[in-house]
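The complex appears here minus one protein chain, its other protein chains still in place.
And then subunit A:
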Amino acid sequence: MNSLVIAGLLLVLLGVAYQSGWSRSRALATTNGVKVHSRPQYHGSYVAIWALVPALLVVGLWAWLGDGITHNFIVSQIPVETLQSLDQTGLNATIGRINALASGYGVAGEVLPYEQTAGDALRSFQFITFLVVIGAAAVAGVAALLYARSRITARHRARNAVERVINIALLACSAVAILTTVGIVASLVTEAIRFFSFISPLDFFFGTVWNPNNAGSAGNWGSYGLLPLLVGTLMITAIAMLVAVPVGLMAAIYLSQYAHRNLRAVAKPIIEILAGIPTIVFGFFALVTVGPFLRDAGNLVGLDINATSALTAGVVMGIMIIPFVSSLSDDILNQVPRTLRDGAYGLGATKSETIRNVLLPAALPGIVGAFLLAVSRAVGETMIVVLAAGNAPVLRGNPFEPVATITVSIVNQLTGDTDFAGPQSLVGFALGLTLFVITLCLNIFALYIVRRFREQYE
């Protein structure tokens, strides 16, 4: 209610300020015949910005400090002897009762006399402070309004001032991206350092056993070896690439070189649908359809394949990555100059020979870059592996067995637990940092290769 009133008053102030700047500027333009530098709406905006900032400052200051002041006021209203007899929970309960009395809602049961007086006092205190804050905000806003209005002359460069404010606002928005990166790096690094104060980095990066003791108390933390997770991650990534690269690349080649225009127009968007499907859907698909299918297929040929295994997760992740590989390869193949292709045809090469011997070598750096981007996506993918990889953090090389990955372990160690006291949950950040660094390196390397390649034809 109060915040609605304040927002309404601020809006009124804004409107009045804009109108006053606007009319003043119009008056200048029509009365003394001088050419006014800025158009009226800029003067209006100029005054509005001037008026709004101090008013917002006052309101913001109250939002920041107000709760503390009110709390102190309530405590000061409770008789000293009562106050001393109350512990923290009791105090909170009493404050809650006084607040309820002040709001006019009342409390259940007997009302103590001091509670009633405190409630009444709080009520008037809240009313008075509300008036004071609104008054102060209004006075500050109106004073700033009058000052800004008085500065309006024909030569006043209101437009430049307004544009400067717009510029600052735009810069602040771009800073969000930097802040995000800083936030990611800072939170990952600080929490990872805290983790390394429990577990030595050597044990983490070169340990071969992953067995965190989630119920453990001091000293009995379990083992946090990264290697089983890293091997699991790499195995699934490799399987995914084995599926996605041939299918994606051949699909891109066929669509860009052979396919009829109509087939291309239909097939390309359909394949790209795969890129837009949420990964949880792929995870479910892997769990209930692909996994059992692979298990049964393995049984037919005498292979012992687990329904949840590196193979299941890898195959489904490969399907997910196909459009990624195919559309990037497609773009890169299309960038190869026509002259190269026509030259090969002129020498009598067949289409496939041209593609294999001319187009692919020319596009190779770009395609490798695309593959690296796909790899980094596979390394960071979470939901498919959470559902379909089986979560068995054991160091082994058999893709038919369940494995665990870095992302799975982050989810397992951190879900629902935000009390970062022990290595059990802090390890999530060390894993996150590892993942971040791996994908960052892959991305930078991929972008480097892609960019270098592009310059060749320019």
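A few remarks follow.
Basically, a contact is a pair of C-beta atoms (placed from the backbone, for glycine too) under 8 Å apart; a residue touches a chain by one contact, two chains touch by 3 or more; residues count from 1.
Operating definition for what follows: contacts and distances are computed from a predicted model.
Candidate names were "Ni/Fe hydrogenase subunit alpha", "Phosphate transport system permease protein PstA", "Acyl-CoA/acyl-ACP dehydrogenase" or "Oxidoreductase FAD-binding domain protein", and the UniProt protein name of the unshown chain is "Phosphate transport system permease protein PstA".
Checked against the hidden chain, the listed residues A:P79, A:G135, A:P201 or A:P246 yield one contact partner: A:P246. Which of A:I277, A:A297, A:L347 or A:L364 touches the hidden chain is settled by the complete complex: it is A:I277.
For the chain left out of this panel, the touching residue among A:I74, A:I134 or A:V379 is A:V379. Screening A:Y147, A:F206 or A:Y258 for touch with the missing chain picks out A:Y258. For subunit A, the residues touching the absent chain in the complete assembly are 100, 104-109, 159, 163, 166-167, 169-171, 173-178, 180-181, 183-184, 187-188, 190-191, 246-251, 253-255, 257-259, 263, 267, 270-271, 273-274, 276-285, 287-289, 319, 322-323, 326, 350-353, 355-356, 373, 376-377, 379-383, 386-387, 407, 410-411, 414-416, 418, 420, 428-429, 432, 435-436, 439-440, 443-444, 447.
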